[in-house]
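Shown below is the structure under consideration.
The complex appears here minus one protein chain, its other protein chains still in place.
All chains are identified by letter, namely A and B, in their written order; residue positions are counted from 1 within each chain.
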Amino acid sequence: MTDEPLQVLVPDLMGVFVFGLSGGLAGVRARLDLFGVTVLAGITALGGGVVRDLLLGLTPPFALRHWPYVAVAFVAGLVAFLMHAQVQRLRRAYLVLDAAGLGLFTVTATKLGLQQGLGLVGACTVGVITGIGGGVIRDVLIREIPIVLRSEIYALAALIGAVTVYACYRLHVLQAPEQIAAATLVFVVRLIALRRGWQAPVAR
Amino acid sequence: MTDEPLQVLVPDLMGVFVFGLSGGLAGVRARLDLFGVTVLAGITALGGGVVRDLLLGLTPPFALRHWPYVAVAFVAGLVAFLMHAQVQRLRRAYLVLDAAGLGLFTVTATKLGLQQGLGLVGACTVGVITGIGGGVIRDVLIREIPIVLRSEIYALAALIGAVTVYACYRLHVLQAPEQIAAATLVFVVRLIALRRGWQAPVAR
Partner (left out) sequence: MTDEPLQVLVPDLMGVFVFGLSGGLAGVRARLDLFGVTVLAGITALGGGVVRDLLLGLTPPFALRHWPYVAVAFVAGLVAFLMHAQVQRLRRAYLVLDAAGLGLFTVTATKLGLQQGLGLVGACTVGVITGIGGGVIRDVLIREIPIVLRSEIYALAALIGAVTVYACYRLHVLQAPEQIAAATLVFVVRLIALRRGWQAPVAR
């Protein structure tokens, strides 16, 4: 462990865990074996953050310089493999976890982008890419069209959170509570959209 | 906006726009909703250039440091969503736009690679990767086998343009007209191959 601030590590690791669970459950649903489930959990959990660090030029990525990232992703995969029997409504748990990861990663990545000197559009784009990245990779690997491209409000929820982080940053009030609030906002918007079946218009 | 030369920004943004349209039309054809179409347009439009900048170590990528990139990609997605009714021959428009993006991105990326000190093979490889990159990502996300792997001359058209850029650069005559000519060459070769149904041999 080096000197990365805990404000980055703690929400990052929470995001790693929930995205790892979502990847693991996706692997169970796709009937992968124990190793496949663990690998998919790892790629899903670490993919978004690795892409973020590559975009910002922070190499090697945090996830490779701090062993808890890989350990947490691995544990999440094992938990997903073991818990699937208890989880009655796999699809619901999967979507809730995915929404939590979306919020956590979007907020930490947007903040990191601002700290690296990016403006509104650049930082929010990094935030959204990081938030959706792990899920996109997960869905591509099991040959589903990524959630972010399918019918429900998804990227928009991330964008709302990213803009909130930007506003707080510019107002000099971006502390832990504001970040938690922004991540929760993404999570709630996404869950309401799921529950109400909000859909954007389709062409034709 | 910082001090990037307009010679990079203008052709880059034209490439972003045409690839954004191609991604948006692909999204409409895949029956995605408004947000899905816009996100797919954005990923297609920005993907090739982001990969180029990561390969060349130019981080954060241009597309994150200059807001017009994201804005142009977003507008292209909206235009694709709205224009689909007017466009009678969606597939033809889609292939023509894709060919234009292939030419523009290949040429700017090859030049940038040469300016960063790469040799013939390295610069041309960066050029071809950048040219085909956005389309590959687009096709993977909607679960099609990428155009570049399917039957028509595609990567070869990009390669011809990249080698042309290399030759002009070495002869110290790589100005705007030569770049336009090289991009047009890629575009024309690709369109002729499409029109004539040129095919490379298939095994067996």
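The working rule: a contact is a pair of C-beta atoms (placed from the backbone, for glycine too) under 8 Å apart; a residue touches a chain by one contact, two chains touch by 3 or more.
No experiment lies behind these values; they were computed from the predicted model shown.
Visitor: Of the residues listed, A:L141, A:A155, A:L174 or A:V189, which one is in contact with the missing chain?
Guide: Checking each option in A:L141, A:A155, A:L174 or A:V189, the one touching the absent chain turns out to be A:L141.
Visitor: In the full complex, which of B:L9, B:V140 or B:L191 touches the chain missing from this view?
Guide: Among B:L9, B:V140 or B:L191, only B:V140 touches the chain that is not shown.
Visitor: Name every residue on subunit B in touch with the hidden partner chain.
Guide: Answer for subunit B: residues 54-57, 113, 116, 118-122, 125-126, 132, 136, 140, 143, 145-146, 148-151, 153-156, 199-204 touch the chain left out.
Visitor: For the chain that got dropped from the picture, name the residues of subunit A it touches.
Guide: 27-28, 30-40, 50, 54, 57, 59-61, 63-65, 67, 70-71, 81, 84-85, 140-143
We adopt the following convention: only the chains that are shown with their structure count from here on.
Visitor: Give, as an integer number of Å, the spacing between the C-alpha centres of subunit B and subunit A.
Guide: Spacing between the chain centres: roughly 28 Å.
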